[in-house]
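One protein chain is absent from this view; the other protein chains keep their places.
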Amino acid sequence: MSRKRNYAMVIDTHVCVGCSACVYACKAENEVPEGFCRDWIEQKVEGHFPKLTMEIRSNRCQHCEEAPCVTYCPTGSSHYAGDGTVQIDRNWCTGCKACLAACPYDARYVHPEGFVDKCSFCQHRLKQGLQPACVTTCPTSALKLVDLNSNDGLYRQLIEGRTVTQDKVPAGTQPKLFWLH
Amino acid sequence: MTELVTNKINPNVIPHLHIWGWDVAIYLFLGGIAGGLLIISAAMILLQKGGIFSPEEQTAEYSRQIQVASLLAPVLLGVGMFFLFLDLEFKMHVWRFYTNFNLTSPMSWGSWALLIFFPFSVFQAIVVCQFSQIPRFLFLASWESTLKPYLNKIAAVNVHVGMGIGVYTGILLSTYYARPLWSNTVLGFVFLLSGLSSAAALLLLIAPSREKQLYSKIDMYIIAAEGFATTLFILGGITGTENMKNAMLYLIAGPYAPWFWILFVLAGLIIPLVLETLEAIGKIRFSPFVPLLVLIGSISLRFIIVYAGQEIPTFS
Partner (left out) sequence: MAQVNRRKFLKISSAFLASSAAGLGWPLITKTSKAQGIAEPDRIVSTTCEICFWRCGVDAYVRDEKVYKLAGHKDHPLSNGKLCPRGNGGQGLLYDPNRLKHPLIRETVNGKEQFRKASWDEATSLIAERFGKITKQYGTESVVMFSHGFGASFFKTLFSAYGIHTFSAPSYAQCRGPRSEAFKLTFGHAIGSPEGLDIANSRYLVLLGSHLGENMHNTAVQDFSSAISKGCEVVVVDPRFSVAAGKAKHWLPIKPGTDLALLRGWIHILLKEKRYDIEFIEQNAVGLEELWQGVKYATPEQTYAITGIPVEQIVQVARDLGRYGSSALVHPGRHVTWYGDDTQRERAIAILNALIGNYRMPGGIIRQEKFTPIKATLNQEKFKPYKADFPVTQNASHTFQSRYPFASQVPANEIVDQTISGSPYPVKSWFVYGTNLIQSLGNQPATLKALQQLDFVVAVDVLPAEITGYADVILPECTYLERYDDLDNRTYRTPYVAIRQPVVEPLYESKPGHEIARLLSEKMGMPDLFKDDIETYLNKQLKQMDSSLDELKKVGVLKVSEKNLYRQPGEALQFKTPSGKIELASSRLREAGFDAVPQYQPPPENPPGYFRLLYGRAPMHTFGRTANNRVLGELMPENELWVNQVAGRDMKLKHGEYVYLVNQDGVKSTTKIKIRLTERIRPDAVYMVHGFGHTDARLEFAYQRGVNSSDMITQLSTDPIMGATGMNNNFVTFTRS
């Protein structure tokens, strides 16, 4: 599929402090109701005192290339947008939750008004040439939105010399959150 | 030692997936039993030209059991679908299932297939049940007479529709490869056979005593097959990827293990199988306790699989 843009996110776990500014910014920007979130923090500590390691990440929808939510959505509500993101058309959603069962990342929630909701990479902001709310507010600059189809070199520059991983690769979803270690 | 902390608050996925509950479990049970009833009734129509088992009941062309089975199949399926509807979060948008067809979505297939094939089960019920003999259903007479010549063809379709419904209840879950307990190809067969055995058990329960042995035998064979399928289901799980193995261990050795082994395997499979075998060889007399156990085992299976399947993290 040829697309003009193909947005992805590069997240630097070295600098993320898990402050949750991204979560609050997202909730305000996207009017996410109380008790739900589109992005969240995961903090993993391994080892035994005093030999410990920690990884912190700000997680969200992976906007997969092979998105199971799109595969399983009976109505076409979950769909690939032309910019490489996965979006939900609220007018088509029946709230059957097939997408929630299908998503290996548990990135979705059921909005109290009935439709399913998740991170949109702030598509409405992207259209205005702005960055997603989480990326904008992140005090550590851990979050970076990149356009994989662009030749601005940003993606290359960010991953230069770093270990890059994706989540749950065996799920075959080709996720588009890239974690820097 | 790993300490994992998250501030994800979505109740649908925290602490684990939590989207489908009793209503979906009931649907899976009702769908399974409806599929089973349709298979048995349609098969009997095809094989035996119903009525043969009840030569005394001259008034009925078809035996009471075939009539009940034919009638219950669409009714239970309808009730099941209603439970599925209850589970929809955006009920006003239910019509959206029919403004799109997604080739890769089992749910899309299911909703369209239901639309197309549900009438066949209704047709069978109209002909078999002879509603037109009841005054207030007189208006069905013309339908009945129109459809009657095609009954064998309808039944032939319905055998497959029944199979489809039975397997579909399993497929609905087993295609979610993100949920390793569900993601097991044998699950469809387990559900199909469980639905069939429940249907046979139901018929066994209502059959006149002279026919009980027949349904008991049918049930016995199906349960034996179901036991075999369940074994494959478990083996498929524990010999699968680490992901699937952990999920299967969670089921057979985790918090759901007592329910799985006692309610489903022991009460729903082994005890009925033994008792029905003893019945078949004439060692004991029929007891309504046996089909009830089968039904309880069948409904427990749906609940256990629906709940346990949501509790296991995926590809972690």
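Per-chain residue numbering starts at 1, and chain names A and B are given in the order in which the chains are listed.
Heads up, the rule we're going with is that a residue touches a chain if its C-beta (ideal position, glycine included) is under 8 Å from a C-beta of that chain, and two chains touch if they have at least 3 such contacts.
None of the values given here were measured: they were computed from a predicted structure.
A.B. asks: Since one chain isn't shown, list which residues of subunit A touch it in the complete complex.
C.D. replies: Missing-chain contacts on subunit A: residues 12, 14-15, 17-21, 23-25, 27-31, 33-35, 45, 47-50, 52-56, 89-91, 113, 123-124, 133, 136-142.
A.B. asks: Please output the residues of subunit B touching the missing chain, sorted low to high.
C.D. replies: Contact residues on subunit B toward the absent chain are 1, 3, 7, 9.
We adopt the following convention: only the chains that are shown with their structure count from here on.
A.B. asks: How many angstrom lie between the CA centroids of subunit A and subunit B, rounded to a whole number?
C.D. replies: Going by mean C-alpha positions, subunit A sits 38 Å from subunit B.
A.B. asks: Taking the touch rule as given, give the residues of subunit B at its contact with subunit A in the complex, in rising order.
C.D. replies: 1-13, 17, 19-20, 87-94, 96-97, 99-100, 102, 104-108, 110-111, 175-179, 241, 243, 310, 314-316
A.B. asks: Tell me, which parts of subunit A touch subunit B in their complex?
C.D. replies: Contacts found on subunit A: 20, 23, 35-37, 40-48, 59, 68, 71-77, 91-98, 100-104, 106, 108-110, 113-116, 168, 170-171.
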